[in-house]
Structures are given as C-alpha cells and as structure tokens.
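A protein chain is absent from this complex, but the other protein chains hold their places.
Chain naming follows the written order as A, B and C, and within any one chain the residues start at number 1.
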Amino acid sequence: MAKKLWGGRFKKKIDKEFFEFQKSIQYDYKLAKYDIYHSMIHIIALKKAHIISANESERLYSALKGILEKIKNGTFKPSLYSEDIHTEIQNGVEKKIGSLALKLHTLRSRNDQIAFDERFYCKVEARNIENFLSAVISSLESLGNHYKKYSIIGYTHTQRAQRIYFKHYLQTFQFMLTRDKEKLSNFERSLVIYIGAGALKGTSLNRNYYNKAINDFLKFHPVLSKEVKFSENPLDNVSDRDFIIELLTILSTLQMHLSRLAEDFILYSTKEFNFFSLPEEFCTGSSLMPHKKNPDFLELIRGYTGRVYGNLIALLTTMKGLPLTYNRDMQLDKEPLFSSVDIIKEELKILPKFIKKIRLNEDTIEKSLQEGNLYATEIAEQYVRKGTPFKKAHDIVGKAIRQSEKKNPFFTAETLQEAARSLLEKEKQRNRVVHLSK
Amino acid sequence: MAKKLWGGRFKKKIDKEFFEFQKSIQYDYKLAKYDIYHSMIHIIALKKAHIISANESERLYSALKGILEKIKNGTFKPSLYSEDIHTEIQNGVEKKIGSLALKLHTLRSRNDQIAFDERFYCKVEARNIENFLSAVISSLESLGNHYKKYSIIGYTHTQRAQRIYFKHYLQTFQFMLTRDKEKLSNFERSLVIYIGAGALKGTSLNRNYYNKAINDFLKFHPVLSKEVKFSENPLDNVSDRDFIIELLTILSTLQMHLSRLAEDFILYSTKEFNFFSLPEEFCTGSSLMPHKKNPDFLELIRGYTGRVYGNLIALLTTMKGLPLTYNRDMQLDKEPLFSSVDIIKEELKILPKFIKKIRLNEDTIEKSLQEGNLYATEIAEQYVRKGTPFKKAHDIVGKAIRQSEKKNPFFTAETLQEAARSLLEKEKQRNRVVHLSK
Amino acid sequence: MAKKLWGGRFKKKIDKEFFEFQKSIQYDYKLAKYDIYHSMIHIIALKKAHIISANESERLYSALKGILEKIKNGTFKPSLYSEDIHTEIQNGVEKKIGSLALKLHTLRSRNDQIAFDERFYCKVEARNIENFLSAVISSLESLGNHYKKYSIIGYTHTQRAQRIYFKHYLQTFQFMLTRDKEKLSNFERSLVIYIGAGALKGTSLNRNYYNKAINDFLKFHPVLSKEVKFSENPLDNVSDRDFIIELLTILSTLQMHLSRLAEDFILYSTKEFNFFSLPEEFCTGSSLMPHKKNPDFLELIRGYTGRVYGNLIALLTTMKGLPLTYNRDMQLDKEPLFSSVDIIKEELKILPKFIKKIRLNEDTIEKSLQEGNLYATEIAEQYVRKGTPFKKAHDIVGKAIRQSEKKNPFFTAETLQEAARSLLEKEKQRNRVVHLSK
Partner (left out) sequence: MAKKLWGGRFKKKIDKEFFEFQKSIQYDYKLAKYDIYHSMIHIIALKKAHIISANESERLYSALKGILEKIKNGTFKPSLYSEDIHTEIQNGVEKKIGSLALKLHTLRSRNDQIAFDERFYCKVEARNIENFLSAVISSLESLGNHYKKYSIIGYTHTQRAQRIYFKHYLQTFQFMLTRDKEKLSNFERSLVIYIGAGALKGTSLNRNYYNKAINDFLKFHPVLSKEVKFSENPLDNVSDRDFIIELLTILSTLQMHLSRLAEDFILYSTKEFNFFSLPEEFCTGSSLMPHKKNPDFLELIRGYTGRVYGNLIALLTTMKGLPLTYNRDMQLDKEPLFSSVDIIKEELKILPKFIKKIRLNEDTIEKSLQEGNLYATEIAEQYVRKGTPFKKAHDIVGKAIRQSEKKNPFFTAETLQEAARSLLEKEKQRNRVVHLSK
C-alpha cells in the first residue's frame, strides 16, 4: 500500500482488503494527463498567492512535465499500489524531487481534481468520437456514390414497401449519425472545465490567483483556451456528474443507430435477402461448419448495445437519491464511462473500412425490384391524380393484388396495373347499370 | 370495432382480441390536437394540388375545426372502438360531413402523421416543463432569500464537512434545474416538425404544395412559425424516434436531480437532523401510528425515479436493432413518453408550493453549527497561510481532533484551535531540541 | 376528497393537488378482492380476541361479502375520490352498515394490508400465466406435429447452418417457455402470504387469534390452504418487495423468449425468407400502401420487451438504497407490476390462436434445403469417420465450397461432395509424390 493523502485523525491502519476494494488506480490512471493539468494550474495559483516560492513552483512544474512526457510517449506505468491517480502522481513527483511534492496538495481536494479530470476527458473523447463519426459518414457517402444509380427495396415492418434509391437508403444512416455528431459537438463546446471547488465550498486560495493561473496555463495549451474556468458553484461542481450522463445518453442513441445499421446489414447479407456481400476480412468462420461466413462484426455491434445501455443505467442508478454534495458512490462513474467510450471508438474505427468494402449483389437486387407490389402505391396514386378518391383507389389496388397473387405470387407491376384497370372498369359498368336501372 | 384505414387486400376479418391488443386509441388520443393540425395542413396541400376542390377543402377544414374546439374545451371523448387517433378523427369528420371524410387520407400515411404528432407533442410539453421548472427555481430562490443570512452544515459522504450558507446550498439545486431547463430549451428550439414523409418515401403530393400549405396554416398558428417543415428525408422521418429518447433522457436527469433534493429534504426533516419543518399539507399520517407525519411527497418523488428511468430504458430497448424504416414496435414509444411527461409535470406543479412553506428549525441548526470539526479545514488553512506546509497542517489538525474528541465528542472550534496550537508548539520545541542536540 | 384513515395529529388540511398526486386508487383497485380477504381474516381475529363482538363481526363480514360479490360479477366501481383501495373498501362498508365500519381498521396498518394484497395478486397471476403458457406450448407442439416430417434450415448468426427438423426448431421455444413455466411454478408455490405485520412490528393482536382466523377463513377458500400465514418477521414483511422483483424478472426472461420467437417468425414471413404464411387475421395493412400485410402482432411482441424490461428496472431502481422499513416510494411498485402482468397475459392469450394458423410454404422450404452448404458439416464428419483428422476434413470441405461457389453460388450437396472428394484425392497424390521423391 502506497502513501495516502489523508490519515492524521485515524488511529487504526486501513484494512488491506478494504483498501483493495476502494482504490481506483486500476481504471482512473486513464485520467493521468488531465490530473497533471490540474496540478500545473494549481501550483501556478499557489505561486501567485505566495504560498509556494517561484523556485518551488518551478521544480514542481518540471517534475509534472516529466510525468506528462511519459504519458504522452506511452511509458507511464502507474503503480497498482497507489490509491488513485491523484496519489500516484504526487508519489511520482515525490520520487523525483522529494518532500517538496507534499506541497502539491496544498489547499486542494480530490473532489475538485476528479471533477476537473473527468470533464477534460469527456471533452477530449467527445471530439475524438466526432472525428470517427465523420469518417463513418463519409464511408456511407462513398458507398452511396459508388452505387449512385442503383435502387433497392425500401421496407416497413420488414416487409417490402416501395422502390427507393440505395443512396437514399444509406443517407438515412447518415442523417442519424449526423444528429449524433451534432449532439456531441454541442455537448463538447458547452462543457466548461471547472477548477477550484475544494472539497465542497472552495478553499482560501481565491478566484484571482486561479484566474491568473488558468491564463498562464492556457497559453501553453491554446487549443483549450476559454474552456477552463474558476468554479462558479463549488457545491454543485463536486456533486455534479450530469456531463457524464449526457455523454452516455448521446452514446446510447448513437449505439442504437449502429444496432439498426447492423441489423439491416445482417439481414441484407443473409442467403435469403442476398443483397450485400460483406468483406471477408471482417467475417469469421465456424470451428465445426466448414461453409460458414458469419457477419460477426455486425453482430458484435448489435450486441454491444446492451453494454452501452447498461453503462447508462448504471450511472443513473448510482446517482439516484444521493444526498449533497460529493459521495464516494460517485467514484463508480468512471468504469461505465470508459467502457462506453472505448466500445464506441473501436466500432467507429473499423466501420469505414468495412462499409467501403460492401458490395451489392446486383442480380438479386434487380430481380427483387421486379415485384409488382413495390409499385402498388404509385399505381393507386395515379388513379387519384385521375380523380378516383384515394380510399377507392386503395381498395381497388388491394383487390387487384389478391387477384394477381392467386395467378402468380411473384406478379409484376404490369400485371397489377392491368388487374386494377380491369377491376375499375367492371365497377364503372356496374355503377352505370345500377344508374340505368334506377 | 370501428372502420379501419386499410383492408382491401385482406380476405379475413381481423381477430377481435388481436384488434384490442394492437389498437392505440386508449393512449394516443392525447395527440388529437396535433393530429388535427396535420390534417389541416394536409387538406390545404390537397387543395393546392387540385386533388380536392376548394369547397371540399372548406368542409373538411371546418369539420376538423369543430373537433379541435371540443379538444380545447375538454368535451372531446374519443371512442375506444377506434383503432387509433388518426382513425378516430377521420370517423369524427365522417360523422359530420359524410363520405367526403374519406378524402382526408388521400396520399398520406399514418407513419407520417404519428411522427408529426409526436414531434408536436414533445415541443409543446418541453415548453410546459420549462415553465414549471422556472417556478421551482424561483421558489428555491425565495426560500433562500427568506433565510438569506442563515448558515447550515455542508455535507460530503453524509458526514458533516463545512459551514455553508443555506442560500448557497439551495443554489446547488437551482444550478441543476437550470441546466435541465437549458437542455429542454435547446431541445425544443431545435426540434423541427416534419410533414410529408408518406409511408417511407414521400408521396406524389409534392414539396411545393406542402410548403404553401404549411405557410397558410402557420399564419393561423403564429407561435410555431418556422418550425413545421416539409420532410427533408422521409426514410429517416418515419424511422426516427431520437427526439423522444432525447426528451426522456433530459427528464431522467431532471428526475435524478429531484431525487437528490428529495433525499436531502427527507434527511433534514428527520427527528435526528431536524433542520427542516415540512408543511403539513404535503405530509400524510399512518392508519396505525397516531404520531406519524411522513414526508410522502418527497418519498414519492424519490420513488418515481425508477419509473422515469424505466421509461427511458423501455424505449431504448424497443428501438434496439430495428430494421429500417418504420416498424410497429415503434407504436410502443407513446406510453413511456406520456408517463414520464405526466410524472414530471405533476411533481413540478406541486414543488413550488411545497418549497415555499419549508421552515428552518433555527435552534437545532444554530446548535449544530457549534461543532468544532466544521472549522477544521479553515484552521488548517490558517496555518498554511502562516507558512506551515499543508500536509503538516492537515496532520496536526487531524491529531488535535483526536485529542479534543477524547475529552468531549462535541468540542467547539475554539477547543480545536487551541489543541492544534499546542500540538504545533510542542512539535516546534521537539524540533528545536533535536536541532540543538545535533 | 373522501375520508382518510388518519389525521388526528394534523392541524392543516391536505393540499388538493398533493392528494391527487399521492393517491393510488386509480390502479390499486385491482387489489380489491385480496384486500377484502385481508379484512375478512382480520375481523375474525378481532372477534376471537373479543375486541369486536360476534354480532359486529357478522355485520362487517356480510358487508365485505357484498362488495366481494360485486367485484366477482364485475359491478364493483371504485370511487376515484378515495385515497386507496383500503380506504375505498372501508368507505364501502360504511355506506352499508354505518360507523361500525370504522372498527375494521382496529389494530391494523395499510403497510400490512398492501403487502398481503400484493402477495395474493402475484400468486394468482403467476398461476394464470402458467396456464396461458401451457396453451402456447401446446400450440407449438400441435404445429410441430402438423408438420411432423418437415425439415427446415437451422441458423447460426442468421446464416444458414444445417438442416434440422421443423419440429425440433419449434421445440427450442417449447424448452424456453417450459423453463419459464417452471420458474413461475416454483415462485408461486413458495410464495407465502403473510398477515399481521402491523405498521412494522406487529400489533397487540397476537399470533393465536390470527392463526385461528386464518384457519377459519381458509375453510371457505380451500384452494389457497396452507399458504396464508401469520407474519414471521413483521419488519421484513413491510420492507420486502422481493416477490414482485422476482415475478418481474421471470416475466422479463419470458418476454425475451417471446421476442426471439417474434423475430424469427417475422424473418420467416418476409418475402425473402418466405418460409411462413402468417394468418391474415393477425396482420394489418397500410393506410397508404395497398399491398401491405404486416406482421404487427409479432412486432408488438418484440416491441413490448422494452416495456417489460423497463418495468423491472423501474422497481429495482425504486428499491435501491431505501432505508428500513416501509417507505412511500414502495407504493410505486404496483403500476410496473400490473403493466408487465397485463402485457404478458394479452400476448399469451393470442399466441396459441396465431401459432396454430401458421402455414409453411413447402415449395420455398424444399428448394432452400437443396443448398449444398447445409451438408458441409456432415460431409466433413464422414471423412473423420474414415480416418481423416477433423482439422484437415474441415479445411478440405472449406476449399471445396470455394471451388463449388465459383461455378454456381447455389451448388448442391452432391457437387460439394464431389469437389471435396477430388481435392482429397489430389492431396493424397501430392503426398504420395512427395513421399516417393524423398
């Protein structure tokens, strides 16, 4: 067990199993970079407030920078004995520059750090996902352009409805994903990263020092300028996980969209539909059945919907009925967040490669478009244009379908049109007769 | 069983139990008003396209207006024998003007109507909830102003942390609810109400006629101007329920906030905390125990969190993996939507009355603020200002607490300060001795 | 607002909107029958304890019996002004026999009544659902027997796997539903209906009187004998809603099974698969597209999965973190329970009629069974029997498939067998050559 950031009032040593149970380093190490940002701003503020000297500040800053380099180049290896990432980083600084490291935690609270770190993470990852989404949208557009003039069948109730352009079909998904992208973008742009909340009511290190420190820090991190701010309401800041819930809800809807795309593509690549050929590189076989080529990628996407929904409900449940302000329950927000972000990123990373390689089975599609039913609506609409009330046109075509089906279940548009024409004719004659006989 | 909007191709009559199972009039009657708007726009478009005559259009419009009046004055009583609200309204028109009513459904689909109706409902209800939220926020502000100069205890981990202003405490909830209000406002402002999607690919009634019809209609409904539009992507419009999911997620977070307020207020009105006196008019008693005065209103709010989350997960689950475009599963979006909207509205309607009548038990609060621990952090911070490293100040105050507690578990700030001073003094002497002896 | 069962200590009248918000009669009227059972046992116990006279007991009992008759013959119309079903029934008794009705609530608590009522409801409805399930299972068996000798394609990953018997295919659902039925049966048999918990610690009306009263009552309701018991642990009884959660989880799994059946049957009735003809009486059409015959019944079943899961998560969430013992939050257990029970019952009631009328499209199925791939596994297995290591047999058949597909994507088992034989032959020759050349 490594050093802890608290303990003066405790007589007894922490129970080992409980220490293992409550620690978070095994997942919150993912926040290392952002935690260092917090520390950097904080020590500038401490220096401005003359609580640490310029020299102390410099030594601390440089030790933090060293760790940041390691994070960036992938050589940062957190000790699993630390309680959490905050402790781990302070220990890392201590290893470099000795007991001066202890000043890092002057007048600050982990309640403030973790909220800062998580907000930073959400902002960065929302941007990443936006970029991945753009690539998926492009790949759908490419595929649509590749088959620009092709039609396919449009479905309602998984039953053949009307002939539509393949490009339009794909655009439906583009519309869905574009909505998701806009939500991510709104979320990310309006997300402010607060600092300075203390444990719950701020500390005596005041607003001015922090504001100056933020300014200084942002000079070196221009991309984030204007988005880090001194806490407007510390009580709220340490209590609030709305931003995580919001990200998880956006990802849930996005994942739902992917599940619908997956479902359709699975259907279209069955032997029965046979509209799509899926790229072999993204399918797997069976260890028993030699002929299998399974759409595993799509199935896994569909299946992950459970996980992404589960992560959302996990956090919503955890937050239910928590008294103000911070409660330890809130530590458990991280694993669901990281899980959903990682799942979505992996899916989106692979999707463009996959989509671009989908091929239409033109013969099957061509044949399927011969089916007369697909044109029933338009035939009825023609009669409406010629003055038949829609209700009657709908009825006549309905009866014409029954007639045509009896002769041949796979009748054409022409057959159907002819049957409808003849039914209408007969009806007119009947009406004339009725009329005459009156 | 009333008349249906389909059936020409069917030889057999629908099974009665199945008809009951699948009908939706028992809940979708709530959309009546919006469904009439759809019909109004639609018949203007039909007239513009010369599919119905000006006279027909007028008679249809006026019949619809008659029903609308009934809805507005509360005398609309839908027949539970109708299949759905669309059929019910067409039947209503038929009762008034006979078979001309059948032309109402010319070139349109219920898939389009229901999406239009639901979008309209969501927009209107989001605005209603925003207004209710404003009143709740005001009531919190009033209560805060009433007790402007009062402090209470701020908690973390449900353990006493630091002294805070009661007004600041309440503002935490104001911040939460203001975030919810902003989300509702963004949602509502960006929600476009589409018309013209047909069953999935539009109809031969084209964009221009609809655009003119929308213009004409909106002249008489100026409040909604610019928000009704001709479908940009019909395939997407009939497939999409994102807007409902989005509203349900906003309501879930809002409900979570209310559950936290409820939890705190329940705690503060226990005999043990005894900070709040709740208004009797919003409490209930026990049928067995004569002394009980229970915070039922708050408990029900906390309890309803389950329902509101459940409604969200219900719709997310239903939408998972649905193939494009419309599927009948989507009919089941309405009950969860209506349920969450109604629950939230009822809670918010009562909350302001309740909040304004909360009274602080000043004596208990005053006494609780005597506890020395509440000032431990500030005492430690004073030492930091005087040059003690924070880690050491934290340790010293921690030990001073242990010492003070031993003498009297309810020690004051003065006792604590004195104990800390004396410990620090002793340590300095020890260090001096160590230093001298070297 | 009708009379309430409490109020002596209250100075102010209850707020009207809050009264509406908190009342439960609009749904808990469903428990009327069971609530009367509770009252019947209770007044027998009061009589045995000499707290009410034999004459009073008789008059109360007979008034209750009158209401029970109304419930049984469907003429019971609860007043929506009552707070809850307990109050409603007491009011009903009062209307019949005047103020003696007030003695009904002597030494008892609604906390005890509601737990008794809900347990009774769950037991009865679990039995009902068991019976409905039996009919569904039978209908699957009938359909299987009707097509006893027919094979269809078995799928994994929605890709054709192996030829299987249609009867075996249907038995998979029979197995699932039989598991559900067994769970319901275990649940229902082990569910004890407790009485006598008081508000939380029992009352001074003790065990012996209740035990005698239960005996007397059960003589007249023999079907339930041995299942009503005096509370073993009153604190637990009023706190516990496990039995509802358990029923909701059984129903969730059952609903999941139905969703899988629905999904398969929807697939099999697409034009593309075309294995099933669904009975028209359970399909609906489109108001725009004259040709549509949609599998709405199956889609609604699939869609209701959302609701049934949502009801489960609703109650789980509501119960999370509730302090002991009874809390008003628990009132909200009823709507999710009733909703899931009603949904499941309606589905199961219709399913047997639906299933029995499903017809196989024998031609399409016959044709689909020609596909060589379906026999790939068995061809590989034949080689294993003749001594080829499975890994090699699997490889050879895999390659044979690639070869056969190139010539004709819809090759037969014979083609595949021939291709495999020839590949194996060539390999043997190659090996022989290799062997000779060594």
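Of note:
Following the convention adopted for this analysis, a residue touches a chain if its C-beta (ideal position, glycine included) is under 8 Å from a C-beta of that chain, and two chains touch if they have at least 3 such contacts.
As the structure is a computational prediction, the values presented were derived from the model and not from experiment.
Summary of contacts with the chain left out: across C:Met319, C:Leu337 or C:Leu424, the touching residue is C:Met319.
Across A:Ser53, A:Asn131, A:Ser287 or A:Ser422, the single residue that touches the chain missing here is A:Ser287.
Of the candidate positions A:Pro78, A:Gly92, A:Gly154 or A:Pro336, contact with the hidden chain is made by A:Pro336.
Checked against the full complex, the candidates B:Lys30, B:Arg127, B:Lys212 or B:Lys292 give a single residue touching the omitted chain, namely B:Lys292.
From the options B:Lys271, B:Lys386 or B:Lys406, the residue with contact to the unseen chain in the full assembly is B:Lys271. Checked against the full complex, the candidates C:Phe76, C:Tyr147, C:Phe282 or C:Tyr309 give a single residue touching the omitted chain, namely C:Tyr309. Interface with the hidden chain, as seen from chain C, comprises residues 6-11, 51, 102-103, 105-107, 111, 154-158, 161-162, 164, 168-169, 171-172, 175-176, 179, 186, 199-201, 203-204, 233, 235-236, 238-240, 242, 245-246, 249, 252-253, 256, 259-260, 262-264, 267, 302, 305, 309, 313, 316-317, 319-328, 377-378, 381, 384-385, 389-391, 394-399, 401-402. Annotation for chain A: contacts to the undisplayed chain at residues 4-15, 17-18, 20-22, 86, 105, 107-111, 198-199, 203, 279-294, 296-297, 299-300, 302-307, 309-319, 327-332, 335-336, 346-347, 349-350, 353-354. Panel shows chain B; residues 156-162, 266-267, 270-274, 285-296, 299, 313, 316-317, 320-321, 368, 371, 373, 376-377, 380, 393-395, 397-398, 401 of it touch the chain omitted from the view.
The definition used in the following text is that only the chains that are shown with their structure count from here on.
For this pair, chain A with chain C, the centres built from the Cα atoms lie 33 Å apart.
For this pair, chain A with chain B, the centres built from the Cα atoms lie 22 Å apart. Counting partners per residue, chain C has 285-294, 296, 299, 313, 316-317 as the residues that reach two or more other chains.
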